[in-house]
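Taking it in order: structure first as structure tokens, then the write-up.
This view holds just a subset of the chains, kept in their places.
Should a chain be cited, it is by its letter among A, B and C, assigned in written order, with residues numbered from 1 in that chain.
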């Protein structure tokens, strides 16, 4: 029986798996995650959105660019012609957190879950970078794929 | 009074802050995070360490390389001559998780917290990538700086 | 009415626009620009073409490589499988300038104007770099798209 870890061959060596036989289909992935911080740090971000110091505007650009670098960062990822990236930030007042959601799409032979997750990670990291002088204790969490569509395995939606 | 968000100038515009006046000191940062998964996915990783399919060996290389790309990924980060990167993976059997810890060092004018966090994020993402065919619901969490040393602000250690 | 700035969504946030619904067509773009310099600097370049010190040969390679980096440099650009890049340099004796023209082609879902412009910019920058020890006052100008073909919007040719 073959291993469920498809990134290794029969000898257990890492390889970039053959996707040449897969069909080109419309593929969509949505991932999310959040960064939790001090109430006063969150207040600085919220204030910046409206006025000076647009932390989330900078983080959005970093997240979009990171999606395009995914196959360069993750060793066994295939390069993919991304056709869409959308990044959304929401303020979670109750948790004192910023939630980042990334949606990535392609017409390709493999899914874009890694691209969506990489965008979220770099979006959150950029928020950390810009606020770290005020708050070094921020924590990134709940980073996961929310849903994916397209390809042979079809639709997948995370359980709440 | 100046804003605690030093990555914005007096007009609220993003800039790469001037570190030319900072001293070159030995700087160390340690960051960590974990990826939680199904018990059977964790078992595959543990088995691979000993035999075929070394997921953590691949993730370690990806994490080290990501530390070197930090200033390319995070828009306002300064380029830094990293002098050391060490990545450690631990199996948390109770939480069904792999914990990734990164230690980064430099002799430079700014800290290496972002380099350590970026290494952790890409290390966890690579684990996700290699196991996603078996388990799409993995969650990355508790990603944070553990401690930093060096520079004007001196030592900082996260509260437990 | 939707904004003509398609790189922002309805909330005014930057995104990489969805080109998944666009057809794959043969797309061509031509861009140009020039760098003006001292007569003696231009003489050095002209001499180098024939003999030692081939400034334009180096700039041509830099320009071709830059076309391939476009989506990495311009945040909201889509990655594209470029099928052709040709760079031409002409000496404008009257203006004491070198004119750089770039033609880029693809079979893709978006145009290659940005790739052609990026090639021109980096071609001119490389000339500046190689001649700056002799002439720091060089000026780059008239950098623009000359024409584009393919895609839904069809042909466009710049007015003289």
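Methods note: contacts are C-beta pairs under 8 Å (C-beta built on N, C-alpha and C of every residue); 3 or more make two chains touch, one makes a residue touch a chain.
Here the structure is a predicted model, which means the values were calculated and not measured.
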Given 3 placed chains, full-complex copy number: 6
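Just so we're on the same page, only the chains that are shown with their structure count from here on.
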Chain B to chain C, fewest steps along touching chains: 2
Central chain (by mean CA position): A
Interchain centroid distance [CA atoms averaged], chain A/chain B, Å: 16
Centroid distance [mean C-alpha coordinates] between chain C and chain A, Å: 31
Per-residue multi-chain contacts in chain A, two or more chains: 61, 65, 69
Contact set on chain A toward chain B in their complex: 3-8, 11-14, 33, 44, 48, 51-55, 58, 61-62, 65-66, 69, 73-77, 113-114, 117-118, 121-122, 125-126, 128-134, 136-145, 148, 156, 158-159
Residues of chain C defined as touching chain A within the complex: 9, 13-20, 71-72, 75-76, 78-81, 108-109
Chain A residues within the chain C interface of the complex: 26, 57, 60-61, 64-65, 67-69, 81-88, 105-107
